[in-house]
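All protein chains but one are shown at their positions in the complex.
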Amino acid sequence: MTIDETSGPKLPSPELHVEVTQFYARQMHRMDGGDFGGFAASFVQDSVFRPAGGGELRGPEAIERAARGAAGRFGGAQPRHWFDMMTVEEADDGTVSTSYYATVTVASADGSVLVEPTCFVRDTLVRVDGALRSRSRDIERDDLTVRALTEG
Amino acid sequence: MTIDETSGPKLPSPELHVEVTQFYARQMHRMDGGDFGGFAASFVQDSVFRPAGGGELRGPEAIERAARGAAGRFGGAQPRHWFDMMTVEEADDGTVSTSYYATVTVASADGSVLVEPTCFVRDTLVRVDGALRSRSRDIERDDLTVRALTEG
Partner (left out) sequence: MTIDETSGPKLPSPELHVEVTQFYARQMHRMDGGDFGGFAASFVQDSVFRPAGGGELRGPEAIERAARGAAGRFGGAQPRHWFDMMTVEEADDGTVSTSYYATVTVASADGSVLVEPTCFVRDTLVRVDGALRSRSRDIERDDLTVRALTEG
């Protein structure tokens, strides 16, 4: 291990870091608020979303349909996405790569809260007219990874 | 949707963003540490706290009493507040508006951890002699929202 690997070879600027935090906060407020169109609109036209478990969604329309469909599993309960341990790196061409932990809590009317399986997510973000947009999202769900390792 | 809506019309400065993270960290360390007076002192005199479920608490004294009372539900177990997906916006007059997800974990002596219902919170913060203080807090608890929608 070199020293550079400890803290990462390139730190994001504070301005970029704040921008990324605000981007994800608003993207997830939309998703969890049931604004699937607004959520999908934060992805660029040639975006690729690779959900846990396989498959590939290309572009905002496919992402919107899938997000709306996936929310059916909540059965009217309120989901909230939680992210942590996010790395942020900007390439020379301005593309931003992030990786982070994610989970979803689901709050039911009876006061119970379900914690969904944790995930490791890798995104790339690009700028459109100055604002960040998602270009790709790759989700690895930990329970599926563990199962594959166990069965493999 | 306009492009501006994607990343938010006004990004907070990195300095403000850091200040906000430190403000909440210290406010919650006090709350969860049982320092209800210190917690309440982070609210200005003419503050308004609207807890989940209705009602309105005005000023630090009322907020301190309510926080102390609410902590009774933990029965000696250790609460910890967790926030995420926080938007931060500064108005021209310096007032800071935040919105975020919140939940409370409650750790018991037997090693079990209860996750309390998630909330969506909206705050306004103002400066007093240069330091941030809370002026308002509005809490929507997701289980109550889901119940109202179900019954409504």
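Chains here go by letter, A and B, matching the order in which they are written, and residues are numbered from 1 within each.
Note that in this section contacts are C-beta pairs under 8 Å (C-beta built on N, C-alpha and C of every residue); 3 or more make two chains touch, one makes a residue touch a chain.
Every value quoted in this text rests on a predicted model; they were computed, and no experiment measured them.
Listed here are the chain A residues that touch the chain not shown: 1, 3-8, 11-14, 17-18, 82, 84-88, 99-101, 103, 115-118, 142-143, 145-147, 149-150.
Remark: the residues of chain B touching the chain excluded from display are 14-15, 17-19, 21-26, 28-29, 37-38, 41-42, 76-78, 80-84, 105, 107-113, 115, 128-133.
Quick note on the criterion: only the chains that are shown with their structure count from here on.
Averaging C-alpha coordinates per chain places the centre of chain A 24 Å away from that of chain B.
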